[in-house]
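The complex is shown incomplete by one protein chain, all other protein chains being positioned as in the whole.
Coming up: chain A.
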Amino acid sequence: MAIETKLPFDQQYVRTFSEGRGEPSWLLDLRLQALAKAEELPLPKPDKTKIDKWNFTQFANHVVQSAPLSSLEELPEAVKALIDLNEEAKNLYVQRDHTPAYLSLSEDLKQKGVIFTDIFTAVREHGELVQKYFMKDGVQVDEHRLTALHAALLNGGVFVYVPKNVEVQTPLQAVYIQEKEDTALFNHIIVVAEDNSKVAYVENYISLAEEANAVVNIVAEVFANTNARVFFAAVDHLAKGITAYVNRRGIAGRDGRIEWALGLMNDGDTVSENITRLIGDGSYGDTKTVVVGRGKQTQNFTTSVIHYGKHTEGYILKHGVVKDSATSIFNGIGKIEHGASKSNAEQESRVLMLNEKARGDANPILLIDEDDVTAGHAASVGRVDPTQLYYLMSRGIPKAEAERLIIHGFLAPVVNEIPLESVKKQLIEIIERKVK
């Protein structure tokens, strides 16, 4: 086979990299074991997309050094647009490739014990906490080659920790900038909300170049402990030429709530997986995803809510637009385990295809191992409804504008959920550009 599967980095490299950052031995050991596993484990197998020829392992730069920012004014316009520069009390982290470039967290939150910092600082300063959550109960190192590779080559990310009973009112925002076109990113996000706490976290992935040649491997682990509430919003907008693996996973404890609003706008080939595990009784998971596929890209989106606890509720909503000769596969899985009685699993997957050559596929799956539950799903793959178009046009709106309105309306479920105006605006603009 032509594709190179040998990893470009060896044990010695990983050891030097880890020691250079002064990482504790538990992390070095974890990395070394992960690297060994990455050599032998197979790639994941997303349903209905063959990824064995995709390049997830070969890249030029594992780490580049960038300068921290002395002021947000130094940021390029595209990034500035994501940030509310006027807001004094912002909770913001900016990462330039692998360098933590800017961080601010309100005094009030610091006082209350909230942690919001880059992952390496967190490892140094809050090692035990990070160790407790890092690739243990959320995403495991040995799930497949890409999770193992992620652990071995981890080179960015943030750690969010909200102590018991603390409610964070202003969302925490993280912006990950891909500045150099050939830089690989292995970004890890951990969000921990302790009992009765509440937090909203919003992240942006943005490439400065129109076209890149890189590998991005993202893992996010979200924990809503007893009666905690986490809102997680993301706008991924990585450039064409970037092969991305994105794994976002949530674990909800008793009466915990996790809500996702994901705008998946990458221009390269992407495998995106979002699983919410409703472990505790009475927990709640709601995942809303919107997607635009264009050009020749192939994307696979798997969204799953797994019910373990009793009286759990899981909702999946996915709306995708596919144009040009792009392919988008939408797998939605609602799974109710034995014992999760009185639970409810609902999902809706809809795909709009704008061209003859575009390919979209919605596969809703319900796996139910318990009698006393309710579940439902709706799925459709189709084109812009001519009756809706006619209605809008009959009010004088030109066809192109009418189509635009319908498409934006179709993608509104996530747009409307984004809690930061600047990010919401950016998502609308990205959609505008992509569907044009």
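As a working rule, a residue touches a chain if its C-beta (ideal position, glycine included) is under 8 Å from a C-beta of that chain, and two chains touch if they have at least 3 such contacts; residues count from 1.
Rule of thumb we're sticking to: contacts and distances are computed from a predicted model.
In the listed set "Fe-S cluster assembly ATP-binding protein", "Phenylalanine--tRNA ligase beta subunit", "Hydrogenase 2 cytochrome b type component" or "ABC transporter permease", the entry agreeing with the UniProt name of the missing subunit chain is "Fe-S cluster assembly ATP-binding protein". Here the missing chain is touched by one residue of A:110, A:338 or A:399, and it is A:399. Contact with the chain not shown here comes from a single listed residue; of A:8, A:68 or A:409, that residue is A:409. Against the chain not displayed here, chain A makes contact via residues 385-388, 390-399, 401-402, 405-406, 408-413.
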